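A single protein chain has been omitted from the complex, and every remaining protein chain is retained in its original position.
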Amino acid sequence: MKYGETPQLIKEDGTRLDGRKPEDPRPIHMEVGVLENADGSAYVSFGKTRVLAAVYGPREPIQKYMVLPDRAILRVRYHMAPFSTGERKSPAPSRREIELSKVIREALEPVVITELYPRTMIDLFIEVLQADGGTRTTGVTAASLALADAGIAMRDLVSGVAIGKVNGVLVVDIDEVEDMYGEADMPAAMATKLGLVTLLQLNGVLTKEEFVQAMEMAKKTLEKVSEMQRKTLLEKYSSVLQV
Amino acid sequence: MKNIQVYFKFEVNKVSFTPFRVPIVPQLKKNMILSMIEKGLRIDGRKPEDIRPIKIVTNYLDKAEGSAYVELGKTKVIAGVKMEVGEPFQDMPDLGVLTVHAEFVPLASPSFEPGPPDENAIELSRVIDRSFRELGAVELEKLVIIPGKKVWIVWVDLYIIDHDGNLLDASMLAALTALKLTKIPSYTIEGEDIIINKESAKTTLPLKEEAIYVHIAKIGSHFIVDPSLDEEVVADSRIAFSISRDGRIAGIQKMGQGGMSVDEIIKAMELAVTVAPKYFNAVDLVLNKEGNEG
Partner (left out) sequence: MKNIVTPGDELGVMEEYLEGEGVYGNGNGYLRSMYTGKAFYDMVKRTANVIPARKAKFPRQGDMVIGVVTMIKPDMVILDIYGKLILTGRTYLVEEFSGTLTGLIPINLVAHEYVKDLHDYFYTGDIVIAQVTGSRNPFQLSTKKPICGVIYSLCPECNTPLEVVDERTMKCPECGEKVKKKVALIKNRDQIYSRMKRVLSFYVY
């Protein structure tokens, strides 16, 4: 397929290429406590996008001057595995990964109660095992689960999803094909109980009305994702909590 | 000691830290900014929806194919556009290439360090790059020399030389002005080689769409446009909207360590759409003058 030709991404009956309705996310799977060494860890997949997140700390930073006197520093690394994409990705951090590390850090900073751990550092490592669209939002979802699993005090869980526009239709949770040929990609993450949008980017062009509609769609989907995150955490700790 | 320094740089380029070396606004000033905002005032006498005075110098540099120097209040940015012949991307053989690169030079602020671009510089350049790219601002189809083999590569280099907040809007203004002034050098094809003649007649870079960024900071429950450095540091949360000439949204980036509710974001978006013409007017004014003189 040559660049510039937009394939038909929405079928005549209104469904998408993989049979989903515009407002449906892909099948979501979540697990917490998947790693042995990490203080907290989580594995989240949205369809074929698979992400692993791990938390270490609060601990003393290696460079002891890298501290804040009143709260903990959050250190985030978003990284894509070399085998996560169609062509092998060089493991060296790309400009995209550096930007996304920052965006993900800023998405989590409002919810982590860092004031409880002054002069320390909380490390958060996100590895994308397989990329099929929406990696940063899946990463945020996994990261907030890992933080909760590590027992770090949090104001709320953060859940993320990407809203896209393909063939003029707003769709929820776009995959790689829809991202590549669609008109817009709007990753959003929210702390749903507090109603705070902590991550918002737009890659593409939307009118004002479409933007308002996209925000509503994101909010609706994220409430469902957040509910799933809570269920996952409670299942993991059901044995401890029943006693 | 040397090892520590090397390690530090290495670390900075691999992971993202909570900033621990931010310019410090004294607590008193912070309280003052907050209490004044409550009354609808800002420390430099602006209204919440006012932008700082803009000064644009066109064709600031001679060697660049297009250039602009922008002052937004005390923030100063130079944008230089260089055109280069290169190979297209494999998946887009019939398109030219537009690359935005930002450099936070250490002379601009005590918080900037020498070294490769840090996450803020990378974010800034990627956010601007995205907006131009997604809007199809530059008609990349017209930048092809030999299809599939040789195309023009447009390098937009942003040089922040003084940092007083709102680097994004100032950089976007500089980039847009510089791109609008860019002239494509004439060339002759001789077999496989392309001979560029920088001196002879030049055509303007074809621009289809235009957009500028409007950076909005939320302090308390108030929105202010074009935050200065002090306001940026105090702000709870910041969001920037790229607005095209016809009022569409061509990019969003939420920044800062806080969150915003959906209603607040929609309110900020509407504010951005009303502010955008001010920036466009500033660009138009300078370019019209330039056009009349030339």
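The first chain written gets the first letter, and so on, giving A and B; residue counts start at 1 in each chain.
Here is the rule we use: contacts are C-beta pairs under 8 Å (C-beta built on N, C-alpha and C of every residue); 3 or more make two chains touch, one makes a residue touch a chain.
On a predicted model such as this, the values are computed, not experimentally measured, just so you know.
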item: Touched by the hidden chain, restricted to displayed chains; value: A
item: Residue among A:K11, A:H29, A:R59 or A:K220 that touches the chain left out of view; value: A:R59
item: Absent-chain contact - pick from A:V34, A:L129 or A:L194; value: A:L194
item: Of A:R20, A:K48 or A:R155, the residue in touch with the unshown chain; value: A:R155
item: Missing-chain contacts mapped onto subunit A; value: 37-39, 56-60, 67, 111, 113, 117-120, 148-157, 191-195, 229-230, 233-234, 237, 240-241
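Just so we're on the same page, only the chains that are shown with their structure count from here on.
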item: Centroid spacing, where centroids are CA-atom means, of subunit A and subunit B in whole angstrom; value: 26
item: Subunit A to subunit B touching residues, read off their complex; value: 3-4, 62-63, 66-68, 72-78, 93, 95-96, 98-99, 101-106, 109-110, 114, 184, 186, 190-191, 194-208, 211-212, 215-216, 219
item: Subunit A-facing residues of subunit B, complex; value: 4, 7-8, 11, 13-18, 20, 91-95, 119-120, 122-123, 125-126, 130, 134-135, 239, 242, 244, 247-262, 265-266, 269-270, 273
